[in-house]
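Comments concern the structure below.
This view holds just a subset of the chains, kept in their places.
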């Protein structure tokens, strides 16, 4: 960490400033002379969508950030590295998406660019969840740059070549981010953690912090799925469908959580995560004419599949596939993302959209998963190089490797009483 | 809990999907052919009110949810069962309110339906506060269905028959929810808890979590009171009046909290709750011409009455009336709701509204309290049946009855060191 991390962060920021200097302009540069201080149609739309942008912004920084604070000793990294990834990612996402969609011309910043810049960071934050606690900040900077590049490429393919529908990005963000992260986690497999780790668990209050993240994601998901939808009926439907899909998903999540747990109790992991699967799964067809009851069916199924995933697939992944998925992103984003892609195919087949075909939708799903896995494997190989300050096994899931940490509570002598974690450092 | 809870949750969700399939349509179904992807007046209004809807949404899920996390061992249930109640409630509220107001026709979902669906859940969440810690999730599912049905009936009476004014729902939501909950709590009285309970208290951090709830309720209350107001001056006044009423309420709450406490100290219970009474009490006349100073007088009075209620009435209720009101909803919603109803009568008498009369306002207040008490008593009797998995006295206010709970902190062996609460379960 000593110099590699600060120098890489500074170099990346300098690069961003240069790229912005070369490629990025205000949307209305040429209008400034003419319409100075007067309102234009563009600025009307800007102000109209700004509340949706801010909802998405809250999801990215508070939602994803706090959702991952469930680990008892990894809250600083969860919320702090989340902020770092997203801040770099939204700059690079502006460039990467802008260049592809503008074929060499200047990128003009409007509210849609800003929303899509935030979107692009979501892919990395999802993947971050898969490798949470087992990677260094430097590794996350590298993953941010690579993953957003691959994401922008796949999104261009889905949008411009396949011309598929994926308004809430079930495929291009959620499935993509999950499978990218799982591929990275697979390459970075640590046999030393195969029996688990003392720090890979929550305490009572860390689970409450995580619920802050869950709720802000849950509440603002209708904004996520509708923010870049066509104005009018499509945007309206995206909000309504997501609202009801999420509500239905909560009921089935609670039911199946209780059904699977010891003596019918509820499991916080399911409540924190599976309640959101309804937002993921309705994403692809959120703006289509699927009717409120249709979205509730999708949400109900997503909640069930997500709880099943947490209960049965995650342990299996860790032991059989040698993929250690810290946050269970496969159950929150991977499976529900695939469900979303499939729901999109069914909806298109049933005539809920007039602008896409089932072939195009299937191609989009395949390309999203395919590019994610390939991109993730390559990224994993790069991150495996033993020069990025990754934490040793025994110090995984522990903030004190990369952060100055205060006492655990008032009268403790140290963060962990019986240990000496305050003196931890990476082995580089 | 073993099967009753999951089966009831699943059955309710299936019922909701069927009801939505039968009765609910997009608002603009018939317009989709004509205006596909073009903006209509309806979708303009949708987007215009969407930020207010999201503010209300945050109040329901984060506001109510975290406000109740003040109990040291009941945070999972507070925020988790709050989410469950609201998710079921908004689906049933859509149906219950829609059918009454549309007399058999299809229900067309617009932004007002969604706001009112969220509103309808608030009644149950208020009542939930009265019985917090002493009921099971199954009981809360049942209460959700019954209470919203009664609420929709009373609201129809107030709106359509009495044609009374109650824009911020001081009477139909706050007073109604409080007296409904108190009636339920009265029927469910537990003499075993008459000397209090070890777990019925806060710890330092749980009080901070509760302040998250308080602040989001406090900040977004102007949106609550104005969300379904008539566009233009009325909506504007509802925002302005609520803003100033709440600010004034904070000053009197702090003053009286300090005045009543030992050595002039401040009491977190008052700060968390009574600061919000100004939003409740200005609700009925929020859109009337009461002037900013008028709303500040209402807010000031509400703060004082609420603190007085917490200090003197709540202990009296528990001992004399045998009503154990866990969160003191009588002081936050009951009394200030009645103050709001009375302020409405005074404001109408002084000519602040041209569309209502004092008689109509008085009838609305009476009907809201009357239906609440009757509905609450009946609900209480149903919930008293010993088949709903209610917790035994000694395990009240304890998440571990219904939740898998992690350790309390890093190096504890269990949630509660000296106990065996991890093994708790309901006596059913």
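Lettered A and B in written order, each chain numbered from 1.
In this section, a contact is a pair of C-beta atoms (placed from the backbone, for glycine too) under 8 Å apart; a residue touches a chain by one contact, two chains touch by 3 or more.
No experiment lies behind these values; they were computed from the predicted model shown.
Please state the number of copies in the whole complex; 2 are the ones shown in place.
Total copy number for the complex in this file: 3.
Here, only the chains that are shown with their structure count from here on.
Rounded to the nearest 5 degrees, how far is chain A rotated relative to chain B when their C-alpha atoms are superposed?
120
Using CA atom averages as chain centres, what separation in Å is found between chain A and chain B?
32
Could you list, by residue number, the parts of chain B that touch chain A in their complex?
That would be residues 1-3, 5-7, 9-10, 12-13, 16-18, 20-21, 24-28, 31-32, 35-40, 42-43, 46-47, 50-51, 54, 57-58, 61-62, 65-66, 69, 75-76, 79-80, 83-84, 87-88, 90-91, 109, 114, 137, 205, 209, 212, 402-411, 415, 425 of chain B.
Mind listing the chain A positions that touch chain B in their complex?
Checking each residue of chain A against chain B gives 48, 51-52, 55, 72-73, 201-208, 211-212, 215-216, 218-220, 223, 230-237, 239-240, 243-244, 246-248, 250-252, 254-256, 258-259, 261-268, 271, 275, 289, 291-293, 296-297, 300, 354, 408-409, 416-418.
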